[in-house]
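To start, I am sharing the structure in question, which I have written as C-alpha cells.
A single protein chain has been removed from this complex, and every other one stays in its place.
And then subunit A:
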C-alpha cells in the first residue's frame, strides 16, 4: 500500500514574457489501487501537474510538496522518481533515433529493478505484454517512437507501464488521438495492470470518453491551476452533459 501526496503545490514556468504561474495550490492524495480522474478545460494546468510529478526541468516548483510514502519526490532527479515507482505516460512521446524498442525496454527495466532481467523470462513477458496490447512482435525492432502512429505511441507507453510495474502512473491525455478500438485496448491494459499490481492511477483527460472504460474512484475538476470541484464518478457524467462552462463563468 503506497500513497502519493500532493500538498499546496504551486508551479510556474519561465516564458519570454516572464514568469507565468500555472498551478496555484493543488492538494491531492492518491492511494494504491485508486483511480483519480483529473479533468478540466485546456490550459487549466493538468499537464503541468503531470510533468511536475515526473520532474521535467521546464516546470519550477514555487511552493508545496509532493511525497511518495513520505519521501520527498521534489528532491529526486527524474530517473530517481521513476525508480521510486512513478511513471508518466506521455501525451507526446519523443522519438529516439537509433534506439530500438527492445533495447530501450530492457535498459529501462534494468534501471528500474537494479539488475538485468533474466533473458528467457524477459522475452516472455515482453511478448505477452505486446500480445495483450495487440502489438506486432516486429515492433521491438523499430526505433523508439520513430514513425509510430498516434495509437502505436500510446500503446507503447502502456507497454512500458506494464513491464516496469510502477506504484503510481500518471496518464497524460492517453485517450487523445485514439480511435475506439485503440482506446478500448489501452483502457483494458490500464485496468489489467491495476488489477494485477494495485497500481494507483492519475488519469488526466479533457474528455469523458475514456471514463466509460476506466471507472474512476474520484474525479477532480481543474480550473485555472486549482481543483474547482471534486466528486465520485457521477461528476464525470455531469461534466459530459454540461461541459466546463459552469466553472469558467464562475471565474474560479
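Just so it is clear, a contact is a pair of C-beta atoms (placed from the backbone, for glycine too) under 8 Å apart; a residue touches a chain by one contact, two chains touch by 3 or more; residues count from 1.
The rule is simple: contacts and distances are computed from a predicted model.
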Options "Iron-regulated ABC transporter permease protein SufD", "Putative zinc finger protein", "ABC transmembrane type-1 domain-containing protein" or "Spermidine/putrescine import ATP-binding protein PotA": UniProt name of the undisplayed chain: "Iron-regulated ABC transporter permease protein SufD"
Chain not shown: contacting residue from A:83, A:142 or A:226: A:83
Contact with the hidden chain (one of A:18, A:70, A:98 or A:147): A:98
Touch with the omitted chain, as defined above, among A:57, A:70 or A:147: A:57
Touching residue (missing chain; options A:143, A:191 or A:233): A:143
Chain not shown: contacting residue from A:160, A:174 or A:187: A:160
Touching residues on subunit A - with respect to the absent chain: 54-57, 77-79, 81-83, 87-88, 90, 93-99, 104, 107-108, 111-112, 143, 160, 164
